[in-house]
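A single protein chain has been removed from this complex, and every other one stays in its place.
Naming follows writing order (A and B), and every chain is counted from residue 1.
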Amino acid sequence: MLRNNLGRFGGLISLALVLMLSGCGLDSLSTMSPVGPVGDVERDLTIFTLLAMLFVLIPILVLTLGIAWRYRASNTNSTYTPKWGHSWIVEMFVWGGPIVILVILSVVAWISTHDLDPYKAIKSDAKPVHIQAVATQWKWIFIYPEQGVASVNEFAFPVNVPLDISLTSDNVMNSFMIQRMGTQIFAMSGMQTKLHLLSRETGDLEGGNYQYTGHGFSKMRFTAKAMTEDNYKQWLQKVRSQGTPLDFSKFKQLAKPSEIKKPIYYSQVTSGLFGDIIDQFHNSGVAASTHEMPGMGHDMKSDSSDSGHATETAAH
Amino acid sequence: MDILGKLTLQSIPYDNPILMFAGAIMIGTAIAVLAGVTYFGKWKYLYTEWLTTVDHKKIGVMYLIIAFIFLLRGFIDALMMRAQQAFASGGSEGYLPPHHFAELFTGHGTMMIFFMGMPFLIGLMNIAVPTQIGARDVAFPYLNAVSLWLTASAGMLVMASLIIGSFSDAGWTGYAPYSGISANPGVGVDYWIWALQISGIGTTITGINFFVTIMRERAPGMKFMRMPLFTWTTLCTNILMVLAFPALTVVLALLTFDRYLGMHFFTSDGGGNQMMFINMFWVWGHPEVYILILPAFGVFSEVAATFSNKRLFGYVSMVGATMVIALLSFTVWVHHFFTMAQDPLRNSIFAIATMVIGVPTGVKIYDWIFTMYRGRVRFNLPMLWLIGFIITFTIGGMTGVMLAIPGIDFKMHNSEFLVAHFHNVLIPGMLFGLFAGYHYWFPKAFGFRLDEKWGRRSFWGWLIGFYVAFMPLYVLGLMGMPRRMVSYADPAWQPFLIVAAFGALIVLFGVVSMAIQLIVSVRNREQLRDITGDPWNGRTLDWATSSPPAHYNFAVIPTVEDIDAFTDMKERGVAYRRPDKYEDIEMPRSTPAALVIGALSFFLGFALIWHIWWLAAVTGVGIIVTVIVRGCNDNTWYTIPAEEVERTENEWFRQLEKAGVV
Partner (left out) sequence: MSHAAEGASVHTASSPNTMVNFGFWVYLMSDVIIFSMLFTMFVTVQSHYNGGPQGHQIFELRDVFLETMALLFSSITFGLAMLNLHAEKKNGVLLWLAITFLFGATFVGLEVREFLNLVHHGAGPDTSAFLSAFFTLVGTHGTHVTFGLIWIAVMFGQVAVKGISPKVGSRLFRLSLFWHFLDIVWIVVFSTVYLAGVVQ
């Protein structure tokens, strides 16, 4: 509901802005030219909030400069009331104004935050693609468990198909984002986080790590390739034919600190590799303790599809 | 034998010409200062009047010196980062290796917050608060000196990291597990830990000290609702310090145990919980933002009323808003990591709590504007900083509300947009306020005003430079550029980064102007002399003393009957009243104990960083012994005889008569 309203509103405004900026529009701002539903809402939300805040900003700018100038000391024609320090009307206005805007933005924040929950599956007729993303120093490894393949720093997927991404890290804390698709999320060692995305446009999208992780951080970028279904199948074929097998020990080799220039393909991935990467930080016997929640995640008791935010262990 | 722990000759970065050059300048300056003191035979003066003093006014000045040194260092770091990012595009790696770049952004943040912002605001508190409430000193003058020297010794540790070993590369927030021993085995993080730990303990002590001072040392008649706004914001800030800094102490200690004793608080393995680091860090970290900003708000309230020649508008609202901000600052820490996969319920609650802070902040801004309304606004330097602040800070607040909404933060977090935002609140909200306070109270501390012409140049340099440097970062954030990149492939980012670097150069003009302003003012101090002690037609008690105030501040403690106590006294004609008879005044004695504790803390920190255990043991025991010896001393006060008080006061009254005030 909000998504539609915001969308219509945002669309209108962004059109106006684009016209205003004539050419130098939102296209050059990757986070403001989304390719999927998540990014759409986030863009509209950005524009809506910006405009709402202009209602605060502009009066303050005008009042500050206007009053400071009008009541400058050299202007002895202006009224001077040195003892005046209180007025109920003004007080009501200065407290009331911000509160009204706060209430509006709170409603928007509440609805949009629930709407944009990264753990929430995107509604679509297409069957989602499952991908497991692993952050290492300083590469992204994408495992396709259903296809049994993996790639490094190249993230291919079909358009108009929901992506169900699970993330973890082999070492320190990383943050995963493809700007034009929207929403970043931390990838943390010994834990799994989740993210749902979708692209409706084909093309190469810029993605990367947003959390500083050391020397190679700046090079920890990857290309997200949104493809047609056919091209995606060909890509899988290419990975299978060009790649080599990947098991845990080869993974640990790959995970050693390094930067790579070209994508690497893996034709065969040991099943359960993602879980093993998470479990390497847990002593046996502890992995069963999925009942407890570190930090402030979702309630683990709920067994709906979006349960278990940042669960400590990937039980499987 | 490793009598020097991990320390070897290889720890000195000979191979890095930039660091060696910086180190040479640092050591050269230090030697020049020491030589100068020796040449002019000022060691005794320096020792008795400054190094061992417990006088809040001198301690305040020393805090300001620390703040300005680190402002320079932090700013040079910023210039180097801007230069690196302006060049390191599309295949070029720039002139800085990644590790050095990481040390720069870590050092910049750490220094600007802990060693520029904190000493600056604590310095202003020291200079202004005791006189503003009509007290002769703070509640615990000796502890005040301890805080100062702990801050100084922590600052020395940061300085030492420049040439011995290296500083942390984990960002000023030092998120685990990147700051843990397995990912970061060097001494850098240890420098960061011990510098923050030592200065943090000093800050906690300051918090206790000023809280008690304001609660118990106010002049008769100064009820809570008659306290000047700067005193109010200082009170709230110090409550935050007492409640928040222990959280930093704990999170640093736990990280220390992880690193030194192999414990598992924030490690990936062993059952550690890295998310607890972030939570606990920001439980301190968000109140810290308001610790930095609230005193500046207080300065602005004083400035707005004084330079509008008018009562502050909405005093009760201002006080209420300050308290609400202080309270809410503990309820919003999660907004620093909306992207850590909390459920939407938690994110929404913290988002709304964050936006609620916008309300009292907005109220304050309107109240400053309405203070100018129907006033007689004088555009002296403090007023310029106020107007620059209101406009710039409101923009930062706007982007802050944007980032408070998780859906926007999801794509802006960790990007240059975030960098632009927090500079856009901290530079006007904290730094402009501190500069306003610096210009406002400089005559009180030193007895002469600062030069207006160079002050204006400095203001415009900072203001314009700020916009040129940071507005492009907003755009870069929208373009998806992550923060902390040493180099980048996207050529579309480069023009904006070049503009930003140019902006940093304009700020440099502001910084240089400020230095020139100080030199010019010292040279012209006779023309700029503040004879009466009240150069701005002040409204609060701090302007009722001479400039600089006598050691005891007030020969007779004034009685307060209005919010604008001094204005009220001037209007009733009771300002500058001579008492029938002067009395003896008891004041705290100078002591070397605080200096000794500070010096030992430096060596303790250094020993712990380099695992020089014998030195750590010796200095640790030394600190305890010093505390005990000082604690057993019953003779810590001395008496200024009434005749001496009378002589000092007569001198000031002669000046007042000459100026025609009395």
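To be clear about the criterion, contacts are C-beta pairs under 8 Å (C-beta built on N, C-alpha and C of every residue); 3 or more make two chains touch, one makes a residue touch a chain.
Fair warning: this is a prediction, and the values are worked out from it, not measured in the lab.
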item	value
Touch with the omitted chain, as defined above, among B:M111, B:A139 or B:L312	B:A139
Residue of B:G186, B:P246, B:G320 or B:P592 touching the missing chain in the full complex	B:P246
Touch with the omitted chain, as defined above, among B:V212, B:M471, B:A492 or B:L656	B:V212
Residue in contact with the excluded chain [from B:V574, B:I624 or B:A659]	B:I624
Option touching the unshown chain, where B:L4, B:M263 or B:V324 are the choices	B:M263
Selected residue (touches chain absent from view) among B:L4, B:M26, B:M276 or B:V618	B:M276
Absent chain, residues of chain B that touch it	135-136, 139-140, 204, 207-209, 211-212, 215-220, 242-247, 249-251, 253-254, 257-258, 261-265, 269-273, 276, 280, 283, 556-557, 585-587, 624, 628, 631-632, 634, 636-637
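Simple rule for what comes next: only the chains that are shown with their structure count from here on.
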item	value
Between chain B and chain A, distance of the C-alpha-averaged centres to the nearest whole Å	34
Chain A residues touching chain B - in the complex, by the definition given at the top	28-32, 39, 41-42, 45-46, 49-50, 53-54, 56-57, 60-61, 63-65, 67-68, 71-73, 78-87, 90-91, 93-95, 97-99, 102, 105-106, 108-110, 112-119, 171-173, 175, 177, 179-180, 182-186, 188-190, 193-194, 206, 208-218, 221, 280-283, 286, 294-299, 309-310
Touch list for chain B against partner chain A, complex	98-99, 102, 169-171, 175-178, 182-183, 268-269, 271, 273-276, 279, 308-317, 334, 337, 339-348, 351-352, 355-356, 358-359, 362-363, 365-367, 369-379, 387, 390-391, 394-395, 397-398, 401-402, 404-408, 410-415, 475, 477-480, 482-490, 492
